[in-house]
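Below is one structure, written out as structure tokens; the observations come after it.
The complex appears here without one of its protein chains, the remainder shown in place.
Letters A, B and C mark the chains in the order given here, with residues in each chain numbered from 1 onward.
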Amino acid sequence: MIFLRRQGPLLVTLITGLVFAAQYYVPHPASEQMLTSVTKWLQIIGGFALVLGVSSLFHVHAAKIRRKEAGWGYSFVLYVGMLGTIALGFWSNGKEAIDGTMTAFGWIYNYMMVPLQGTMFAILAFFIASAAYRSFRARSREAAVLLIAAVIVMMGRVPLGEYLIPISGDLSQWILNVLNASVRRAILIGVSLGTVALSIKIIFGMERSYLGGGKE
Amino acid sequence: MLKTSASFVLGSSKSSTYPRGYASGFDSPAALLNRRFEHPALWKALMLLLMTVLSQSWSPVFAQTDIQTKTPLAPPQDVRVFDTPSDGGDSLTVIWAPAPYDSAAVRYQVLLSEGTSVADPATMKVVAEFPANQRYVRESKWPWWTRPATGDQHQYTLRSGRGVELKSGTLYSITVATVLNDERSIAAPGQAAPEPNWINWNQMNNLLLALLFGGIVFYAIGTARKREIFLRRIPGLDAVDEAIGRATELGKPILYMTGAHDMSDPSTIAAAVILGRVAKRAAAYETDLLVPHREPITMAVCQEITKQAYLEAGKPDLYKDDSNFFITSDQFSYTAAVDGIMLRKKPAANFFMGHYFAEALLLTETGASTGAIQIAGTDSDHQLPFFVTTCDYTLIGEELYAASAYLSREPVQVGTLRGQDIGKALILGVLGIGTILATLGILFDAQWPKLFLDFFRDVK
Amino acid sequence: MPIETIIGGWVATGLTLFIFSFLYKDNPLFKLAENLYVGVSVGYTIIKTYDTVVVQLIWKPIVENGEWTLLIPVAIGMLMLTRYVPKAAWISRYAFAFIVGVGSGLAIPRTISSFILKQIEDTVRPLLTLIPGEGVTFTWSLLNPASSVNTIIILIGVSSVLFYFFFSVEHRGPGKVVARTGIMFLMIAFGAAFGYTVMARMSLLIGRLTDLIEFTDPSYGRPSLWLAGLTILTLVVMARRSRSHPPEEK
Partner (left out) sequence: MTFAERMLKIDRRIIFLVIGLCTLIPLLYPVGLPIKISPEVRGVYDHIESLPEGSVFLLSLDFDPASKPELMPQSISLLRHAFRKKLRVIALTLWVSGTGMADQVVTQVAREMGKESGKDYVFLGWSPGGTAVIINMGQDLYGAFPADYNGKPTKGLSVLQGVASLRDVNYAVSLGAGNPGVEAWYVFGKDKYKFELGGGCTGVMAPGLYPLLRSGQINGLIGGLRGAAEYEILIDQKGKAVAGMDAQSATHLAIIVLVVLCNLFYFASRNIARRQSQSGA
């Protein structure tokens, strides 16, 4: 039993990890077939992961409504929104549009979800402005460098900036293509080393926090 | 077509009818090459040796050869056909010698037919046609250790698809023809059957680097288990304890986020490790901990970690299962909900660990407006500027991983960090040496730097 | 104009303004929109997952093509759900072990090839450029990212930033100079990112405002103008009320 609970999962990780790392170097159709099947499986398992998340949400908000916690009315709105969307979704066969005609599900999507999500994002424009005004200060030499680079790129990426200071376009191109690219590259290399090291540790059971209870 | 039959020359045999830029000794490796596909290991060793000797520039030899004037159009020489090595089958490669008439005006045709017997090569199906100054081995992606011929040879790889169908295990005849205006001269067909291979030799450098790096990591972890390894102090880390202390003083909760990715991502794992430490301190100080999630698997894992931390702090009774709670997988509904929590519960310390997308600024700006101490640690490079400008401390990129190692002092983590440092040092070395060699290569027009450089290329 | 489009215009405008009201401060209108959004997006995800996974990827292939092997991922998925049965929760570890194992295995060689080898390959370049007809020279053009001078700058940038992320060496002596260079490069890149991101965020605002301007059209009944007024009025009324009844918290 203890083996099944502790070592079993680690063994599964070890085997699947090694097999799918090795698969990369094996061009034989048998190995390709295996990759095909398993990636298809991952698509399906991905669906179950979503169910897992949603069930928790059901639980949290149901509890809030039951206990009449502060703001349970909003949880109720959430429930109505969710159940309403699901009902209309089934009614419309899960399609937003059939032959170019919008369904009721599509209506919810277009006139509720799209503006809601789009606006959540647009608020950022305001926050970035206030962040720029309140915290974007040349406190140190580093911050000053950051500031200057940011202003050049902001100028160089819009027609007005290029019109007022013609060199800003080329300068921002150079910053992006050379200075920025070199830093991003170093970061990418470093992060990738980290990814590989971590994957190796996971496969060999040295890193098992993903299973929960790291100290077993 | 009259000359076609007259010009049948066996691809692999030495031809004296045509002056080529070749020392005669070159034909023996060609013969070896044919055997190579039966004994890859033997071939590998021989090839390595050979290439070391031969990988000099042969252009001077070319220069000395005088090109014969006005010969009738000769067929391609030294035509060799073989199963494309290191692939999944359904592909054949043909290689032939360069000719003095190689130019944009002359064209090569690759001809294909099924079976071994070819009654008339002229009836074979044309599967490719291109100018004669193209498709050299040196232009292909083969690294030196799998290159089936010297760089000056022509090569063409036929694959299934787009009008051609090659089946593994079936024997095909292939040849190459030279075309100039209406004149066509066809070499003798060679035969080969496509076979699937078990190993892609082109990617051996990738495998070797994976093994080498894996070895370094294991070695470093082993060392870390035996003795203390030096880690440089990461200034942002002291702030973590400070922030928890302040939250305790104010009697306000701590908000901890693990980022947008799932548990398969290293940033989330590092975030989970740091959560373990934060939760332990929070338990010890009896401060409330709030961990909103957007990914169910991560939530489940973090619940376990938090529980464990409370247990280790000796306060299992204080642990609440719903301190980790799921909000939604959707980025902005999550952000809006967390912003709501920040404004309503006014946590004294906000931790942003893990990977973040556009929601970063919205979270940190709202957090800053509530006056909380904010500590970020992220490997999402496109969000780092905001964290740097809006948080009190930011662990930049790998400093996040370093932080989890620094906090835990766990041999595995410290060792990994050390292993990565060695990896980086090696890469720095490669960048330095590689640049010097590449410069020398272009300065002296030499090929030998490729022996080193190819090993650090992505070749497939 | 069809009636559902007009109603849609009003609803979309209203919700947009509710979210924007967050800029003034957190308020019930925003919370209403926020929760409605969570609900709708979860509902949407459930329907899409059902339609794609259950119908297209599981049911049809099994029933129509007899691909019974697909029951394996279904079983693994089911294992995941044991997370909610405390006594059997450990079984779910097998599901996670499988996902994480496959993910790690897939990541190792692909990361090395795409992000390590490819990036080294492009950084290791000759410091001199071969110009056909002119021979080997040092090219000074800053605008050509492949010129010799830029090759050197990229090399310095990559090396110094890599060095900055060294954790087993104290940044002292010459190391300090390199690390300082690294942090300067980092800051320039962060600055560039900040600039680019400002652009991105402003674009989003432009997008939303374009939609709102569209909804000021008389054919919709000018919802933008009416609802903007209504939202402001509601906020004012609520601000008044909260001033006369101060909340108990704080």
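The criterion applied here is as follows: a contact is a pair of C-beta atoms (placed from the backbone, for glycine too) under 8 Å apart; a residue touches a chain by one contact, two chains touch by 3 or more.
Nothing here was measured: the structure is a model prediction, and the numbers come from that model.
Novice: Shown chains touched by the missing chain?
Specialist: A, B, C
Novice: One chain isn't shown here. Among C:Ser104, C:Gln119, C:Ser148 or C:Ser168, which residue touches it?
Specialist: Going through C:Ser104, C:Gln119, C:Ser148 or C:Ser168 one by one, C:Gln119 is the residue touching the chain not shown.
Novice: Of the residues A:His28, A:His61 or A:Arg185, which one touches the chain left out of the display?
Specialist: A:Arg185
Novice: Of the listed residues C:Ile6, C:Ala89 or C:Met202, which contacts the missing chain in the full complex?
Specialist: Hidden-chain contact among the options goes to C:Met202.
Novice: Among A:Gly81, A:Gly118 or A:Gly194, which one is in touch with the chain left out?
Specialist: A:Gly118
Novice: In the complete complex, the non-displayed chain touches which residues of chain B?
Specialist: Contact residues on chain B toward the absent chain are 161-162, 260-261, 330-332, 357-358, 369, 381-383, 458, 460.
Novice: Can you list, in ascending order, the chain C residues touching the missing chain?
Specialist: Contact residues on chain C toward the absent chain are 23-24, 41, 44-45, 48-49, 52-53, 56-57, 60-61, 106, 110-111, 113-115, 118-119, 121-122, 145, 154, 189, 192-193, 196-210, 213.
Novice: By the contact definition given up top, give the residues of chain A that touch the hidden chain.
Specialist: Residue positions of chain A that touch the missing chain: 32, 35-36, 39-40, 42-47, 49-50, 95-98, 100, 106, 109-110, 113-115, 117-118, 120-122, 125-126, 128-130, 132-134, 136-138, 147, 150-151, 154-155, 157-163, 169, 173, 176-177, 180-181, 184-185, 188.
Here is the rule we use: only the chains that are shown with their structure count from here on.
Novice: Looking at A-C and A-B, which one has the bigger number of contacting C-beta pairs?
Specialist: Of the two interfaces, A-C and A-B, more C-beta pairs touch across A-C.
Novice: As a quick test, compute the distance in whole Å between the mean CA positions of chain A and chain B.
Specialist: Those two chain centres are 22 Å apart.
Novice: With chain centres defined as C-alpha means, what is the inter-centre distance between chain A and chain C in Å?
Specialist: 5
Novice: Could you pull out the residues of chain B that touch at least 2 other chains?
Specialist: Counting only residues that touch two or more other chains, chain B contributes 203, 206-207, 210, 263-264, 297, 300-301, 327-330, 332-333, 336, 381, 385-386, 388-389, 397-398, 424, 427.
Novice: For chain C, what residues touch not just one other chain but two or more?
Specialist: As it turns out, chain C has residues touching two or more other chains at 22, 31, 34, 37-38, 41-42, 45, 80, 83, 96, 99-100, 103-104, 107-109, 112, 116, 120, 123, 155, 158-159, 162, 165, 186, 190-191, 193-194, 197.
Novice: Could you pull out which chain B residues touch chain A in their complex?
Specialist: Going by the criterion above, the answer is residues 86-89, 168, 196-200, 203-204, 206-207, 210, 213-214, 217-218, 221, 262-264, 266, 269, 272-273, 276, 295-297, 299-301, 303-305, 307-308, 322, 325-330, 332-333, 335-336, 358, 361-362, 365-366, 368, 379, 381, 385-386, 388-390, 397-398, 401, 412, 416, 419-420, 423-424, 427.
Novice: Help me check something: in the complex, which residues belonging to chain A touch chain C?
Specialist: 4-5, 8-10, 12-25, 37-38, 40-52, 54-55, 57, 71, 74-75, 77-86, 89-90, 93-95, 102, 105, 107-126, 128, 132, 136, 142-143, 145-154, 157-158, 170, 172-193, 195-196, 198-200, 202-203, 210-212
Novice: Once bound in the complex, which stretches of chain C touch chain B?
Specialist: Within the complex, chain C touches chain B at residues 22, 26, 30-31, 34, 37-38, 41-42, 45, 80, 83, 92, 96, 99-100, 103-104, 107-109, 112-114, 116-118, 120-121, 123-130, 136, 155, 158-159, 162-163, 165-171, 186, 190-191, 193-194, 197.
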